[in-house]
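With one protein chain held back, the other chains of the complex are shown just where they sit.
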Amino acid sequence: MADAEPRLSARGIALKAGAEPFDLDVGAGEIVGLAGLDGHGQERFIEVLAGLHAPAAGSVVSRRDGADHAVTSLRRAIAGGVAYLPRDRRATGIFPTMSIVDNFAIATVGQDRRFGLISRRERRRRYDYYRERLSIVAQQPRNAITTLSGGNQQKVLLARALAHKPDVLLLNDPTRGVDIATRQTLYAVFRELAAEGVGLVILSTEIEEMLLLCRRIVVFREQQVASTVTGDDLAAERIISIMFGRAQ
Amino acid sequence: MSAVVRSDRKGGDFGWARAAWQQAGFGPVLLVLLLAVNIAVNPARFAPGAWGTLIGLAAPLIGAALASTPAILGGRGGIDISVGPLMGFINALIVLVLVQRLGIETPWIIVPAAVLIGAAVGAGNGVLATVLRIQPIVATLGTYLILIGITLTILPAPTGTVPAWLRALGGPLSILPLTAVFLAWIAIRRLPYYDHLMAVGSDDRAAYTAGIPVTLVRFLSYVITGAFAGVAALMMTALIGSADPSIGPTYTLMAISAVALGGVSLAGGRGGLLGAAIGAIDIFLLQSALTYFNLSTFVLQIAYGVVLVLAIVLTALHERLLGRAKETA
Partner (left out) sequence: MMSRWTSDQWRVAGSLTVAVGLHVLGTVLIPGYSSEFSIRAMLVLASLLAIASIGQTLVVIIGGIDLSIPFLIGFANVVTAQLYGQGMNFALVCLVVVALACLVGAVNGLISSSLKLHPLIVTLGIGTIVQGTVLLWTGGFPSGSAPPALSEFVSIGGSAGVLPVPWLVPCFVVLAALIVVVLARTPYGRRVFALGSNPRAAPLALINPIAMWTITFAVSAGFAAVTGILLLGFTGSAYGEVGQPYLFQTIAAVVIGGTALVGGRGSYVGTVAGALVLTEINTLLIGLGLQPSVVQAVLGAVIVLLVSFYGRDPHVRTSI
């Protein structure tokens, strides 16, 4: 998968005025990690990549079908093949009064239309595909989303993001509050997606998790990129010392 | 939390002005403007000698607005739309039952009776809204209909008179009941209860996890609302000098408008009685000015709606600008 063209490019990004600008490219099939102490800019950056915030300087461009799409809003990001999985499942993820299948389909609800109306069969067919793929454990898709375990809720949200059929997937702390077994499933899915050519950006509070998945980890400190760690440098101690400003 | 409140108070010479601005948004600006217009066009009405009567005229609306505030401050949809009918109900009970039937004229019975009836109905609302957890607007809508129904049943048409002392509360002594409400509120603000109420209003989950008895705090806010509505009922009775079933209910929506105009957030946790009073005075002065110009009640109504919408829109825009300035700083 040596695709020369990056799928998502951030150019000259400054997260706040006066911060040193940096670039980031995400290639097809690549898994990039974002690390940093809480509030040091990595979360802001993943939201900039998703088009949820405008950076103080710089721009984000996604490349799909040979054309460039400027990422200036979430809607534009999705149109350009970039999908985003939010951090706080309960606050900004699930719709607690709605069913599992509704929660899955809501962001791509236009795709289920047949003659103007939502086809339940079509919606179910789409849901079943992702249920299988992500091994979502749910008895009845029309049960409330709140009847699922945290891990399965997260899988439904991941399915919602994947339903956009993205080229780049932005994951904001995807295994937060998820049990070990589900984590393993999610890791397998992430690797599978990468093997299919999807570029992934993972923000995680757990360094071990990123070491497991990523070949490249960008470490943030004080709203700037402190260092990009690759190859043999990929070790927890090294990353932690960069996070605390003890190394470059 | 009380530390924050105190540091706000220390805002220099114009600290009180800033506090009023923060609490009431465009309410005070409007107040100054309308007051200037009113005094300019009708100095006689606003001369110091006429203040008693003037305050008496404005008092029921101010009272209704003050009464509406505590329940709203409690948040999560807290609101008491039965304040107006409750005023009418207490008005009917005082004049019809206490004065006319039982011949009781002493303030030592009538005043406590009004406050207690108010507090009792407020407690009823509180039980419905916080213990049974019926959405407050629906619960108090039920009370609203019940109170109007009972009032009209016992008092189909206006009747009766009021004792001289009560009449005086609508004229020369009109400042007394308002002062009483404010003193009561100042006392409440010094209690831990006030901090609890504001905490519950702004984030009930955090308050609950911090060990604040959320249900009790909200319940008491309805009781306070009811008790204040009792005082407002006295002010209304003093002004109209009789029992009238049709007047009380008209105060509900006006009072809620006044509260919003005074910068009290209908989402709870923000604002206070001062803002609500300013909002109510705004509405009163607006009515007063427009009536003086002999404009039809239709124009009055339009102006009232326009001012209400404009004031809350401007307050929101202003807050947004402030927020943006803070964010980029």
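A and B label the chains in the order they appear, each numbered from 1.
Methods note: contacts are C-beta pairs under 8 Å (C-beta built on N, C-alpha and C of every residue); 3 or more make two chains touch, one makes a residue touch a chain.
Keep in mind that what you see is a predicted model, and the values were worked out from it rather than measured.
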Residue, one of B:I104, B:I134, B:A168 or B:I240, that touches the chain absent here: B:I134
Touch with the omitted chain, as defined above, among A:A17, A:A67 or A:A91: A:A91
Residues of chain A in contact with the chain not shown: 74-75, 78, 84, 86, 91-98, 102, 105-107, 109-110, 113, 116-118, 144, 160
Absent-chain interface as seen on chain B, which is shown: 76-77, 79, 128, 132-135, 137-139, 141-153, 156, 204-205, 208-209, 214-215, 253, 256-257, 260, 265-267, 296-306, 308-309, 312-313, 316-317, 320
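One rule holds for everything that comes next: only the chains that are shown with their structure count from here on.
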Distance between chain centroids, defined by C-alpha means - chain A, chain B (Å): 50
